[in-house]
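All protein chains but one are shown at their positions in the complex.
Moving on to chain A:
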């Protein structure tokens, strides 16, 4: 059944991250309908109250819109999704830099390493 959760962090946040991922990768298109609370709860194996909370939080940040009597939909505003992508990327990069600094790498070394890695990946693809 469903997703693996880290039980030390609130599940609704983890579920939110999972859905944000799908939205950012356009696996869920703008304007697409999200599964109903119960459907998603059964699919990922959590309490429906948790899913409601996730939807509520996502609505607060305007990533999804709830239409009364119809369900919850991904926003059609491309700008909002772009911003979301940016926020997540910023957050991840910040965490990454902190992590690298902790193992004693200077910022120059990090960017050097990063460029090399990306280059290697590109070559592997070709």
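Convention: a residue touches a chain if its C-beta (ideal position, glycine included) is under 8 Å from a C-beta of that chain, and two chains touch if they have at least 3 such contacts; residues count from 1.
Throughout what follows, contacts and distances are computed from a predicted model.
The unshown chain of the complex is recorded in UniProt as "Spermidine/putrescine ABC transporter ATP-binding protein", chosen from "Tryptophan synthase alpha chain", "Spermidine/putrescine ABC transporter ATP-binding protein", "Glycosyltransferase family 2 protein" or "Pyruvate dehydrogenase E1 component beta subunit". Screening A:26, A:47, A:91 or A:112 against the full complex identifies A:47 as the residue touching the chain left out.
Counting the whole complex, the residues of chain A in touch with the unshown chain are 1, 5, 7-12, 38, 41-42, 45-50, 53.
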